[in-house]
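Certain chains of the assembly are absent from this excerpt, and the rest are unmoved.
Labels run A and B following the written order; every chain starts at residue 1.
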């Protein structure tokens, strides 16, 4: 038998938080990186692509620092605005999301595939729409008179985006295996698309954490 | 220094649970999906295979709903029959197991490998035996006068199954790399077998959570 200690204390402890500005900082980084990712995929010159990758990598490092700051704060802070483990999980998932965005771009730089199919641009646009949903939800989370339905509708939208991205991935793979006869080129494109698709999965994982927080504290 | 709050409260709080029926529902879904998976691998026509995949996918979606229900209940419920995090972890691992079963079938549909080797059927049968062990253990978990040894013996069996599946995988890979000269076909078969094998790993992860619960509440 277990016991939800946070519910017991939430009525008489003051609310205070450095966490929400840090989480919003993570989300802002994710948005900047997704804008760059779309440009990165569309661009054709290797030099332009490398330059854009360096910018994405810088943002990823910055987000790492924010994540570490959140973890350090959690360990030092007695009272947190939500369950400690939920803040930790949210920060970790946001960090993972940016890692996947950065990792996708890095694979392109490393592998230099012969072409960047239109499905990759589509996938990056789905990631960007997901990032916008996450931003709307995280901003709402920090408001005093929070609109829970606004957060939950973003979570539903993130689920839809994940499903759509899944279809994009599946159709891409089916046609790639039919058309591409060069095994190494196929290998490169499969791995890059898998990483892009896993970013939309991760955005939905973020939605699950957001939903958990809203349900607990409604 | 930490402190096991659940042990402290378990003596004077009433037992009550919507969780066990939901967990049993997840396990029933896993069993249905493994039966279909064996048929799916054995069947030869593309149309039959697609039809069976659609059925597996439906079950996976249903299990997703059950998992969400468990998470929502955990967030709303003050008292749980076991540690909150153990129920959450068990539900999440069961969900992951069905995702891997579904994912294996999906890869077959996407990649359309030239052949389905006998090792794939063997692997699916190991997954099914694991699902049966999990069912026995989860049913026992919900009984008032629980037989801990019965649960623990299922966990040991799940460990044995994982090891056997590992051997099946290894022997398959060694002979595949010796015989298959078509890199794309090799790639397809490796990825499908990796997913099937990871389902037996995941079933053992479930066993570890079951063991944790039994040891804590013995």
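Note that in this section a contact is a pair of C-beta atoms (placed from the backbone, for glycine too) under 8 Å apart; a residue touches a chain by one contact, two chains touch by 3 or more.
Computed from a prediction, not measured in an experiment: that's the story for all the values here.
Within the whole complex of this structure, the shared sequence is present as 3 copies, and 2 of these are drawn in position.
Note that only the chains that are shown with their structure count from here on.
Centroids of subunit A and subunit B (each the mean of its C-alpha atoms) stand 27 Å apart.
Note for the complex: subunit A touches subunit B at residues 1-5, 7, 170, 173-174, 177, 181, 183-184, 186-187, 208, 212, 215-216. Subunit B makes touch with subunit A in their complex at residues 5-6, 9-10, 13, 15, 71-72, 75-84, 106, 110-112, 183-184, 187-188.
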